[in-house]
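Take a look at subunit A:
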Amino acid sequence: MENKCIMQVEHLTKVFTSGIIAGEKTVAVKDVSFKMDQGKVISLIGESGSGKTTIGRIILKLLKPTEGKLYYNGEDITNINSKQEKKEYYKKVQAIFQDPFSSFNPLFRIDRIFNMVFSSFMKDVKDRKTLIEQSLESVNLNPKRILNKFPHQLSGGQLQRLLIARALLLDVDILIADELISMLDASTRIGVLNLLVELCKKNGMTVLFITHDLNLGYYISDTTLIMYKGRLVERGDTKKIYKNPVHPYTKMLFESVPEIGNKWDKEELFLPETVIQDVKKFYQTNSEQGFKEVEPDHMVLFSD
Partner candidate 1 sequence: MKIHWKVLLGVLLVLLVSTMAFSYERNETLVYGGGLWGAPTNWNPLTPWGEVTGTGGLVYEYLFHYYPLTDEYQPWLAVKGEWVTPKVYEVELRKGVKWTDGKSFTAEDVVFTFEVAKNNALHYSNVWEWIVSVEAVSPTKVKFVFGDEPHYQEWKNIIYDLRILPKHIWANMSPEEYLSTANANPVGTGPYMADSTGQDRMVWVRNDNWWGNDVFGQPKPKYLVNLVVNSNNVALGMLMKGELDLSNYFIPGVPKIKDTFGLTTWYKGKPYMLSENSALLFLNTTKGAMKDAAFRKALAFAINPEIIVERVFENQVEVANPTGLFGEGWMKYYDETVAEAYGFSYDPTKAIEILDENGFVDVNGDGWRDDKNGNAMKFEIIVPNGWTDWMESIKVIANNFQAIGINAVPSFPDYGIYMNRIQDGSFDMCINNFASSRSSTPFTYWNWVATDEIDGKLVTDGNYSRYDDDELFTLIDEFNRMQDTDKGIMEKASEIQKKLLTAMPSIPLWYNGLWAQSTSNVWTNWATEDNPTGYPCSWAGKMQFGFVEMLIELESAQ
Partner candidate 2 sequence: MAKSEFWKKHENLYFAVTNGKVIFGLIVFMSILALAIFGPMFAKYDYDEFAGPGYMPPSKEFWFGTTLMGKDVFTRVVFGLRSTFLVGFVGGTIATFVGLIIGFLAGYYSGKLADETLMMITNIFLVIPTLALLIILSAYLPYRGILSQSVIIGLTAWTWTARAVRSQTLSLKNQEFVNLSRISAAPVTKIIAEDIAANMFSYVFMVYIIQFTGTILAAVSLEFLGLGPTQGISLGLVMQNAVNWNAIQLGLWWWAIIPGLLLTILIVSLYFINTGLDEVFNPRLREM
């Protein structure tokens, strides 16, 4: 199979402002470019606050980039805004969000997320029930027990699987999975991951896998993107990056791999001061080198 680029991101920058009067500006994403090839799993790795979720949202057109362009199938979609265009886009680009609890409107039964999908994208489908049941079963949910429930009556894991099932209903090109399996127990986790990989193989679906779990990234992805403080610092073939990390931050990540497999309490994740210093030094010694290829299909950011 040829590597067909389905989504291209160019020089993406996002700046947040906290108010007009004496407002504080925060650069969440700065000058990020990468490609997503059809049928591949791309993992976007970084700690919380590194800007990876923001990138996901920009691709989903939930946020407008401050600068930069988005190309989908070679078409510039940065500024599409009409209802019809968006509908077309979402028919092919979907997501599973990080927080399953807040992904459901608490006032409605969970069926609503399926109904919305049907009424937007598959109005003509007759046998909705079977389709829903099938997709539920594929994520190990018992339709009878699940449907008709309110979100608060289900566990985080169940809710997350529901979101996956929802994504499965559509025959999508791109799936953005933000911290997909954080709420799942070990047995389901493997099943879901395998399912994703299988779908990629079978339907040519592309997955942007946003995670902070290196093991997982290695396990499923073809391409790896490493984010650090809003910058894309290393990008390329997964095996190459894991074998030969160049950027000091990436190096640090892999040195602490054994711990990363453990459950992280997000709030406790602070960068060691040494890493920040290392990165600084690294940028200084390599100034004016920019984003450079160190080997085929392996790019590294050498200077800020």
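Heads up, the rule we're going with is that a residue touches a chain if its C-beta (ideal position, glycine included) is under 8 Å from a C-beta of that chain, and two chains touch if they have at least 3 such contacts; residues count from 1.
With respect to how the candidates were assembled, all candidates are chains of the complex that A comes from, given by their letters.
Worth saying up front: this structure is predicted, and the values here are computed from it rather than measured.
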item	value
Numbered candidate touching subunit A, per complex, among 1 or 2	2
In the complex, subunit A residues that touch candidate 2	17-21, 23, 57, 60, 62, 83, 86-87, 90-91, 93-95, 97-99, 102-108, 113, 116-117, 120-121, 150, 152-153, 163
